[in-house]
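Each remark here refers to the structure printed beneath this line.
Only one protein chain is missing; all other protein chains are in place.
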Amino acid sequence: MTATPAPIPTDTLDVERVKKDFPILDREVRGRRLVYLDSANTSQKPRAVLDAMQAYYERSNANVHRGTYLIAEEATAALEGARGKVARFVGARSQREIVFTKNATEALNLVAKAWGRAHLRPGDPVVITELEHHANIVPWHQLVDEIGIELRWIPVDAGGHLDLSALDRLVDGARVVSFAAMSNVLGTITPVERLVQAAHGAGAVAVVDASQYVPHLPTDVTAWGADFVAFTGHKMCGPTGIGVLWGTEAILDATPPFLTGGEMILNVTKTGFTPNELPWKFEAGTPPIAEAVGLGAAVDYLGGLGMEAVRAHEHALTAYALTTLGERFGDDITIHGPADPAERGGVLSFSYRDVHPHDLTQVFDERGVCVRAGHHCAKPLLRELGEAATARASLYLYNDEADVDALADAIDAASDFFSF
Amino acid sequence: MTATPAPIPTDTLDVERVKKDFPILDREVRGRRLVYLDSANTSQKPRAVLDAMQAYYERSNANVHRGTYLIAEEATAALEGARGKVARFVGARSQREIVFTKNATEALNLVAKAWGRAHLRPGDPVVITELEHHANIVPWHQLVDEIGIELRWIPVDAGGHLDLSALDRLVDGARVVSFAAMSNVLGTITPVERLVQAAHGAGAVAVVDASQYVPHLPTDVTAWGADFVAFTGHKMCGPTGIGVLWGTEAILDATPPFLTGGEMILNVTKTGFTPNELPWKFEAGTPPIAEAVGLGAAVDYLGGLGMEAVRAHEHALTAYALTTLGERFGDDITIHGPADPAERGGVLSFSYRDVHPHDLTQVFDERGVCVRAGHHCAKPLLRELGEAATARASLYLYNDEADVDALADAIDAASDFFSF
Amino acid sequence: MPGLEDLYREIILDHYRNPRNRGELPSPPATRVEGFNPLCGDEIVIYLDVEDDRVKDVRISGQGCSISQSSASMMSSAVKGRTLDEVRALSRAFKGMMSIHEQSLDADASGNGDSDIDDEADGTGPDVKLGDLEALRGVVKFPVRIKCATLAWNTLLQALDEQSS
Partner (left out) sequence: MPGLEDLYREIILDHYRNPRNRGELPSPPATRVEGFNPLCGDEIVIYLDVEDDRVKDVRISGQGCSISQSSASMMSSAVKGRTLDEVRALSRAFKGMMSIHEQSLDADASGNGDSDIDDEADGTGPDVKLGDLEALRGVVKFPVRIKCATLAWNTLLQALDEQSS
């Protein structure tokens, strides 16, 4: 909190109205209003998303791509329409580039295991970073065991940024560079285009885990220029059960099928099969149809508010949170990650004196304040931070300054309870 | 329709009331009521399932297994509670035996690729049947290419039953016997216990694709004695986006992780990972939480009606359909599969004179009658039947004799239109 | 609400019942290509004999619904004897006619079809005469059937690619 932060853009989001769109925020917990500060874990869902799924089930539910009657056509149009919406939302060139998976984890597994198994050889270097989520680590560990790839790590510096001083050496000879666009622990926004260029300069495939980015900032995958981008529906106001793998047509064509069965084939005989066209080649079995409808409604909702406005709001609110917590708790609190809110999302991992995060959040819970404690599926990063666990409060479009104040009050309460 | 059918059990389902539980059945299509006869493709959803998911999102939505606050505990309890309900519904010994996947296809891929890759060697025989759905064929084709397993096929006889005359020879030396408990094209109910015993007698692992069975008949996986059983939520009144792999703890323990990432680990370091306990070891990333809640409500709904009653109803209705279509269309119609309704589910694949199935269903659609035309993701079986496509009408608990009559009237209309 | 008559024109049913150019050609010299419609299981095999950049002969086999079969039959009559450039222009024109966008349906409802976000112009040149093929225009009102109607043409294009390489 010592660097001079960049100017904070004007917050044009009408948070009072946004809050009303989310039914769960009316809920009371232990007699207090719900203060939901765990959106990096999963987001809440606006009424429009729930209504779209309900309407789908009540009017057009049928299986897709195979129906020869009206509601099946409607269901197919709903699924493919949602694909188009998602494609536009992230700036894809074509909806053939959008593969629906069950979550971001499946999307990253598809990259590592379908593309990776086909193209990686023993000793091939794969570069990831120390701030990755397990979803972008463990599949590569499996390929270390299976193929004998070499895993290289871009380090994180003390300020929570990627340390790119040895980037050239790290990417030298690499076949893959795979990294998060935003850290789910530190909030750090990484230099996506620079990393993509470094990857391509080295002849490597560039994979972006945008699970924390797409929900919070305007995204243009085409401008990024990567080969693959993964993200997940439930963190961006959409339902559980759906994720997205974006890929260029060239790389998707060069990727063999992953999960296989119905829907993803053109032909099956007793001796073999012919895969379907993009993107269905990667969608085996009945897809998450209602979930796609919900995700389509989610991107309509976010697009309606405007992702610039969402980002500006979160930027301003993150700045408020950093200042408030800093002022109220001084040296008793350590907030990890970049000090400048322009360089980060609203993910605030912190420790408070020597109270264990799980004990902290237990007290918060008494007050309806929902904060996660743990390793946030990023154990290698936590180890670099020298922590086994942190408390993590994460902000989204429906949070406001009162929520941040409730968090600060909850920290005070924990401090009192554990008698400091 | 020549064999003497077994006596049909009394139908105790109150279909009028059941119909009212399904909002979509109120819908009109082209001015006529919706006659939904495609449940083998996907089932409709009762209000109770939609309400359960809605309530989850409006009251308890949070990520699971990691929350340190009330609604996260509720979400975890909802997910794990649903697992318990599903476990009880299919007679599992423990909910550790229930793995949630995205659909049956993922479940079967998990078996072939996680268990199979770890245990199968070049030349190892894997036995499947000619009536399999692509989901239980294509993953094995991939292992033929990858490992060099040998794929063997149990044939289907002219009556639509498995021809088990060469079973001993076919399973001799086999490592896996994997088969559908009910055909999605012919409705044939296969002799599950006999096949499981044959598999085990030969030292093979027994895998049951129960996607068409669990929704329609009382299921007891423990009594079957198989190693793995796969089924899918959306065909059993549940939502899209969820499937189930049941496995004994012994075989699940012997199966390495499949998709990997968050949730499925106990520990991750920069050099490796330790998988979580059963069943979470196989559930990478954010699971289909709301979908599990919906599936839990679906098995509550089905359990409330009683699966014996559901089966008795479908048995009686299938008998009615076979008789009605036989009487009204005589030799002009060919209905594939067993003639005795006791040996089959309510899946009626048929051809009518030389009208192509897709042309038939086009006329049906004008009348709100939803019937699928195509290969039903079972091209090898269709080839054995000598058909490129069939029309398939499939019955479920919300169908009644009026629906069957509407189908027969629609066939008449098609006959008129194509001027016979 | 379009009626069945929009789909099943008399000439379509005629091609379905009396398919033209049905059969096979020895391959090689003919190029043999299979096409599949994963929706309803239509299968088509095209045998294409090209000489001096002209379609010398074409034969069709396979199974399918009235729309896919009659479209294949019409296509075979339309391309036989034509130069490859003419065939490509025809194919563009036909696929243009089949493009759901032309009918100004919502792009979101385009289904499992050709679904570029920025579809190129449909390329229906002013001087391409579709002739009998016009009869299939009604298919676009039944979006599911578009794949049936375009199967033969897509398979033909594949055959052209293969024989030229």
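Lettered A, B and C in written order, each chain numbered from 1.
FYI, a contact is a pair of C-beta atoms (placed from the backbone, for glycine too) under 8 Å apart; a residue touches a chain by one contact, two chains touch by 3 or more.
Note that the structure is a prediction, hence the values are computed from the model and not measured.
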Missing chain: touched chains present in the view: A, B
Residue in contact with the excluded chain [from B:25, B:92 or B:348]: B:92
Residue touching the undisplayed chain, where the options are B:149, B:195 or B:265: B:265
Among A:77, A:154, A:347 or A:382, residue touching the chain not depicted: A:382
Absent-chain interface as seen on subunit A, which is shown: 30, 356-359, 362-363, 366, 373-375, 379, 382, 388-389, 417
Subunit B residues touching the omitted chain (full complex): 64-68, 72-73, 76-77, 80-81, 83-85, 87-88, 92-96, 263, 265-267, 274, 276, 280
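Rule of thumb we're sticking to: only the chains that are shown with their structure count from here on.
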Centroid spacing, where centroids are CA-atom means, of subunit B and subunit C in whole angstrom: 36
Shared-contact residues (touching 2 or more other chains) in subunit B: 30, 358, 362, 373-374, 379
Sequence positions of subunit C contacting 2 or more other chains: 39-40, 43
